[in-house]
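For this view, one protein chain was removed and the others were kept in their places.
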Amino acid sequence: MTVEIDISKNMSPEPELMCIFGTGDLGRSLGLRLLQCGYRVLYGSRTPHSCGPLPQGAQVMTHEESARSAKLIFICVHREHYEFLEKMAPQLERKVLVDLSNNLKKDMYMEANAVYLQSVFSRLVPKAAVVKGLNTLSAWALQNGLLAGRQVYLCGNNEEAKRDVAEMATKLGLTVVDKGSLSAAKEVEDFPLQLFPEWRMPLYVAVGLSAFFFLYLLIRDIIYAYVENDEDISYRIMISLANKVSPIMSLIMLALCYLPGAIAGFLQLYRGTKYRRFPNWLDRWMLCRKQMGLLALGFAFLHVIYTLLIPVRYPNRHKVISSVVNEMKNNNTTPFYFDNTKAWGADSLFALGILGFFLFVLLGLTSLPSVGGTLSWREFSFVQSTLGHLTLFLCTAHCYIYAWNKFLRTSTYKWYTPPGSMLCLIVPSVTLVLKLILVLPCVNRPLMRIRQGWERNRPKDEMGELKATNM
Amino acid sequence: MTVEIDISKNMSPEPELMCIFGTGDLGRSLGLRLLQCGYRVLYGSRTPHSCGPLPQGAQVMTHEESARSAKLIFICVHREHYEFLEKMAPQLERKVLVDLSNNLKKDMYMEANAVYLQSVFSRLVPKAAVVKGLNTLSAWALQNGLLAGRQVYLCGNNEEAKRDVAEMATKLGLTVVDKGSLSAAKEVEDFPLQLFPEWRMPLYVAVGLSAFFFLYLLIRDIIYAYVENDEDISYRIMISLANKVSPIMSLIMLALCYLPGAIAGFLQLYRGTKYRRFPNWLDRWMLCRKQMGLLALGFAFLHVIYTLLIPVRYPNRHKVISSVVNEMKNNNTTPFYFDNTKAWGADSLFALGILGFFLFVLLGLTSLPSVGGTLSWREFSFVQSTLGHLTLFLCTAHCYIYAWNKFLRTSTYKWYTPPGSMLCLIVPSVTLVLKLILVLPCVNRPLMRIRQGWERNRPKDEMGELKATNM
Partner (left out) sequence: MTVEIDISKNMSPEPELMCIFGTGDLGRSLGLRLLQCGYRVLYGSRTPHSCGPLPQGAQVMTHEESARSAKLIFICVHREHYEFLEKMAPQLERKVLVDLSNNLKKDMYMEANAVYLQSVFSRLVPKAAVVKGLNTLSAWALQNGLLAGRQVYLCGNNEEAKRDVAEMATKLGLTVVDKGSLSAAKEVEDFPLQLFPEWRMPLYVAVGLSAFFFLYLLIRDIIYAYVENDEDISYRIMISLANKVSPIMSLIMLALCYLPGAIAGFLQLYRGTKYRRFPNWLDRWMLCRKQMGLLALGFAFLHVIYTLLIPVRYPNRHKVISSVVNEMKNNNTTPFYFDNTKAWGADSLFALGILGFFLFVLLGLTSLPSVGGTLSWREFSFVQSTLGHLTLFLCTAHCYIYAWNKFLRTSTYKWYTPPGSMLCLIVPSVTLVLKLILVLPCVNRPLMRIRQGWERNRPKDEMGELKATNM
């Protein structure tokens, strides 16, 4: 791969020339990066003599001149100004036009910028090829060399043109993902305008459930106390209520993160094959498990800080002081009674909570891209599956201990509603039971065979055998 | 890009040969890495028969012999021993010498090592080209393959030589940044000796402000109590005082991290263009915003732990116990009074603080390179600008609630000085007001136009139009 380079270098020592239309921030940053990677760079500008500072080593000419000598032309110009391209049809023949443009809003135009560009050319220079892509790169990332391993999307109708651009992008240290023909251009143009699309569903679920539990507990705790006992404990909204909602949400979100895996297992067992696609809702659910887990971690973090703050708070200090005062007032002569069982219960509650939170933080750390990327597949599955289910078990046990002596008291069921800690145990308990069934040897063995490619409903013909063959 | 490789391989199946002078740690690690990337490696040594273990597959010869067949020669030898290079002038003709040397201290020599090397050759072999670079790589990183995406700097007077080295470095998985001619060699040589240069300014600001507030509060709290009330509360220095300084510093540093952005906005509005450089102080301030934010997060972290520790501390336990004892001594027969307003105030204080800290930690997480790198531009700006200002708002509100009932009491102004919580509200309040003005539609619209390239003071001639054209 190396000696031939010397040979060809003797024949043509010049590195490839790249042409950039547009001398704005993006154009200048892209040129800088191309120069750093060993390309020659030529800017095309309407006013080549007064276009401001350009990267050292780059040249600038008129659009027509600059287009002549390069094969790849980068369009770093707003869509409103594409019309000048129409006039230079002859110079653009056989060229590859890379459209890096982004719009300010989604659906600003009917068709994607690149499709519009291609349609302009299809009338004029049939031989020019438009490739949409690289538009997710910011001028800032280009200038600071923050490209290594970054994914960029390319699409275009001409395979060879795409290949040329992909090659250039690979040299810039980018990872290219081919999105197919120009029909994907709209999707590619919408990427930089996305705002956490994979977080949307988990956030909706989290906000919806939080609102429900907040209202539910507001009615059960504050309004109940006001209506029945005529007590104003509204100050509890700020922290006590929040400290009930956050652990409930944390536990439910964590369970929701492991439930789809169990459902998928049962579905595969029922179908007897892994080669049929999951229903759409399950697919989407599986894809946002990481986000659900991180939201659960966020709620757990809030719960921990809320709990640790309890003794600093005014109401708590008031409670301690007034309980002592009451103790004294009643003139108890026996020493204040220490309940050993209660101490065991309370400390087990805390110990389970701490261990659960500790494992939870570990899970969160391994979901950092730079940490997760260093794990082997078996390590990743150990952490996310084994440790994850252990965390869910510890947190569920933590909640059971908290709720255990409330189940049988009637005073718990204010206005005939169960307490929040009871409601929130449903999903994690179901998830753990399902998982428990799946790891039973009699269930696990056929599931493992299915996951290695075995199919139940298929006669053992050549094709079924081949499926099991492939990795 | 691929088939021609086969063709050339048939002509010359041998991979390119690299020569390394020096068989120390760095030389051996570099050779190992080059071999792993498919190069052949030849060591040049004064004593080729007794130079210790070399990577498997590498050969070793005398300096003269080894230099003959390679084009690139890596100099992994201390500067004190460069003189042997002078003697082998004929062998080094047309070669590229890559100088990887580092010095032990800054300014050990007048001129950079590479400049010295080049000057030696300019007299002797005018055709040899010196390229300075790769010196930021450690033997450890080379051995462990931790190079992916790592930035390395190159400089040199010969563009073709630099290109050859850049190409080799790209194959090693490095990201090359061209620093221009050999005049930058001193800067490049100083890189590995740098100690957090971008942290220096923020650290100076943090240490200076911390010292000021520490002394200010020491005088107001401890010395005031000693002088006026003859009370020794010096034990408060360790935690209570630190827990006053850290939130003050956290809030001020966070505000200082968002203030320059607001100032820049007003400056652009005033100038009516984005094409004029900011004054130097603003530029440097903008560049260390991330560091300021991380320092603010550090102070916030300390504040949270200090606050959570309050009830564990001996003075606090003493206060609780003695307050109960007093309560009893006074023979109060009424139940200890519960102040609902106070409970609301205290709990709001904590709730705002917790939410602010939670968002603060989120901001910190997105500033991790591996997390921030996965965000699209819009996501990054949402997190750093929208969430960031929300965090600043929550933390400022937290501080206002803490200070609200102190403003009007005269006992607050000990020795006529305002309390620290009041002083620290100035910068964040100013920052928030400025930001509020900037997001008003009547101010925001012209600013957006300026940031898209529009210029106020320029007639709408062709050039102004073109500026708006470019991205």
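As written, the chain order gives the labels A and B, with residue 1 at the start of each chain.
Heads up, the rule we're going with is that a residue touches a chain if its C-beta (ideal position, glycine included) is under 8 Å from a C-beta of that chain, and two chains touch if they have at least 3 such contacts.
Bear in mind the structure is a predicted one, so any value in this text is a computation, not a measurement.
Touching the chain that is not shown, out of A:78, A:132 or A:163: A:163 (per the contact rule at the top). Touch with the chain omitted from the figure is made, among A:177, A:215, A:286 or A:426, by A:177.
In the complete complex, the hidden chain is touched by one of B:108, B:207 or B:325, namely B:325.
When the missing chain is restored to the complex, the residue among A:109, A:140 or A:350 that touches it is A:350. The set of chain A residues touching the chain not shown comprises 1, 4-5, 7-9, 11-12, 14-16, 38-39, 71, 148-151, 160, 163, 166-167, 170, 175-178, 180, 275, 304, 307-308, 310-311, 320, 323-324, 327-328, 332, 335-336, 338-340, 342-344, 346-348, 350-351, 354, 357-358, 361, 368-371, 373-374, 376-379, 382, 453, 462-463, 466-471.
Chain B residues in contact with the hidden partner, per the touch definition given at the top, are 1-8, 13, 15, 22-27, 35-38, 45-47, 50-52, 56, 76-78, 80-81, 100-102, 136, 138, 145-150, 163, 167, 171, 173, 191-196, 232, 234-236, 238-239, 242, 298, 301-302, 305-306, 308-309, 311-315, 317-318, 320-322, 324-325, 328, 368-370.
Simple rule for what comes next: only the chains that are shown with their structure count from here on.
Between the two copies, chain A and chain B, the C-alpha superposition involves a rotation of 120 degrees in steps of 5. Separating the CA-averaged centres of chain A and chain B is a span of 25 Å.
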